[in-house]
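One protein chain is absent from this view; the other protein chains keep their places.
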Amino acid sequence: MKNLFGFLISVTLGIFMILALTNTNAFPEFGHASIDNRVSSQYLNIDNVEEVGSGNIVTAIVVGYRGFDTLGEVTVLFISALGVAFMLSSPKQKRIDLKFKPNFMLRVGSKILFGIILVTSFYIILHGHLTPGGGFPGGAIIASSVLLLYLADDKFRSNIKSFKILEGVAGSLFVIIGLLGLVFATYFLQNFLPAGHVGELLSAGIIPIIYILIGLKVGSEIAGIVDNFLTEEESA
Amino acid sequence: MTFFDIISIAVGAFLLIIAFLAINSKKIINSVLFLSALSMLAVVSFVLMKAPDVAITEAVIGSGLVTALFVFTLLSINRRDAK
Amino acid sequence: MIQYAAIILFVFGIYGLFTNKNVIKMIISLNIMEIGLNIFIISIGFNYDGIAPIISSTNDLGYIFVDPLPQALVLTAIVIGVGTTALGLAIAKNIYKTYNTFELDEMEESA
Partner (left out) sequence: MSAILLIAIPLLAAFLSIMMKKTSSYILLAVGIFNVVLLFILPDGFVIIGGFRQPLGINLLLDTYSRIALLLLNSLILVITYLNLKSYKSYGTILMLALAGLNGLVLTNDLFNFFVFLEISGIAAYLITTSNKKPRSTFHYLILGSVGSSLFLFGVIILYAMYGTLNIVGMIRLIQASGNYKEVILPFTLMFIGLGVEAKLLPFNSWVKGVLGNSNTLSGPMIASVYAGSMSFVLGRLITNLFNFQGSLLTIVTIILAVGIVAGDLMAFASTKTREILLFSSVAQASIIALLFVNGIIIWAVYLIIANALSKTVMFLVINKATKDVGSDESQDLRGLFIKNILVGVTFTLATLSVMGLPLLVGFKIKLAFLTGLADANHIWLIAIILIASVIEGIYFVRLLVKLWYKGDKEINVSYNYSFKTVFVIIALALLVFGTYSTPLNYLDNSIDTVMEEVNNG
């Protein structure tokens, strides 16, 4: 009975949405979206591109034009990490028993891979304003390298305390850079460094700096979440 | 019918099939794996629609870390049951 | 086509939330819904002739690009989705600790 009710509601919703969207002239047909009438055309305007200085326009939007959204997004991740730690952690914790014993090769190999993955993640973060990637995937890759260490060694625990400090410092620096914009320029999060030439590594003003902070913050937060999921109370 | 159309129809159909399986499969671990596959297909569709940034992020976060979190949750539960 | 698939995926997620009574599967349905929404967001900015909005120098600006703004929005939406999922799973673990089951129906009996 309840299944039928749910089925009916979702089918009605789906049909309603598809019909309404196909019958609306203002809604662009798939594959024919034109950015001429949208605000995006101004993001691709040559003056604006040179002002921001980032070759990757998506990065320019994420960190530049809509940097405030990104601050909010980092906050969302921060508060979820906080919540996960709040619900799952207790004063004394030990690793969950994974039922397999890692051998020597696995332990050593994972340490080597850890270094390689870490370097890759920094490359991705540093080139966020030139190539696809940036702080979010980079940070997630940092976290997955930590995850690798956790999986390869059943005794391993990273230093959660230092992650918390890294997380707090990176987040605070993000806000402080925003406030510096208020002091050195006129507005919050405004770029107060030279924009440089589009396409060079040292360009785009504060964008790479903010992306590095985001990467560190995302990495430490997700690593903290992973640690919380892989540990449990001592007594259990 | 262009090459893009064929691929997009195939991806769309796969998306729906796998979503259906993920919702209706009996074992939870299967649902989790189907979710991971769904995420990977979403990456394909992002690449098709010229969104490399999103594709990278979804590949790392969506199909990597989220799946890991699901699996860890299930692992800790199973272990407690075994005791 | 991908656009319709995205809408149907979104509706699938809602259907899954209605029918599934298992906590983990409800979170999975939520994720399916979010994936559908993300694909939909990207699809409204897509153009057959467009190229990815990444330039190596200002000379490239003459081309047609796909809309970069939806892509920026999806980046944000994905990360928010991860946050919600992680929180949901943590609550699920707590639920298991309290009621010893993931099934919402069985909980009412034991609670």
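Chains here go by letter, A, B and C, matching the order in which they are written, and residues are numbered from 1 within each.
Just so it is clear, a residue touches a chain if its C-beta (ideal position, glycine included) is under 8 Å from a C-beta of that chain, and two chains touch if they have at least 3 such contacts.
A quick note: this is a predicted structure, and the numbers were derived from the prediction, not measured.
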Neighbouring displayed chains - absent chain, whole complex: A, C
Residue of A:Ala33, A:Ile117, A:Val198 or A:Leu230 in touch with the missing chain, whole complex considered: A:Ala33
Chain not shown: contacting residue from C:Ile8, C:Met26, C:Ile54 or C:Ile78: C:Met26
Contacts of chain A with the absent chain, listed as residue ranges: 16-17, 20-21, 24-28, 33, 35, 37-40, 42-43, 48, 64-69, 71-73, 75-76, 78-80, 82-83, 86-87, 164-165, 167-169, 171-172, 174-176, 178-179, 181-182, 185-191
Absent chain, residues of chain C that touch it: 10, 14, 17, 23, 26, 30, 33-34, 37, 40-41, 44, 69-70, 73, 76-77, 80, 83-84, 87-88, 91-92, 94-95, 98-99, 104, 107, 111
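In this text, only the chains that are shown with their structure count from here on.
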Computed distance of Cα centres, chain C from chain A, in Å: 15
Interchain centroid distance [CA atoms averaged], chain B/chain C, Å: 10
Computed distance of Cα centres, chain B from chain A, in Å: 19
Multi-chain contact residues (two or more partners), chain B: 52-53, 57, 61, 65, 69, 73, 76, 80
Two or more partner chains touched - positions in chain A: 56, 58, 132, 136, 222, 225, 229
Touching residues on chain A, where the partner in the complex is chain B: 56, 58-59, 96-99, 124, 132-134, 136-137, 140-141, 143-144, 147, 222, 225-226, 229-230, 232, 236
Interface residues, chain B side, partner chain A - complex: 52-53, 55-57, 59-61, 64-65, 68-69, 72-73, 75-76, 79-80
Residue ranges of chain A in contact with chain C within the complex: 2-3, 5-7, 9-11, 13-14, 17-18, 21, 28, 30-35, 38-40, 43-44, 46, 49-50, 55-58, 60-62, 66, 69-70, 72-73, 76-77, 79-81, 83-84, 87-88, 130-132, 136, 198-199, 218, 222, 225, 228-229
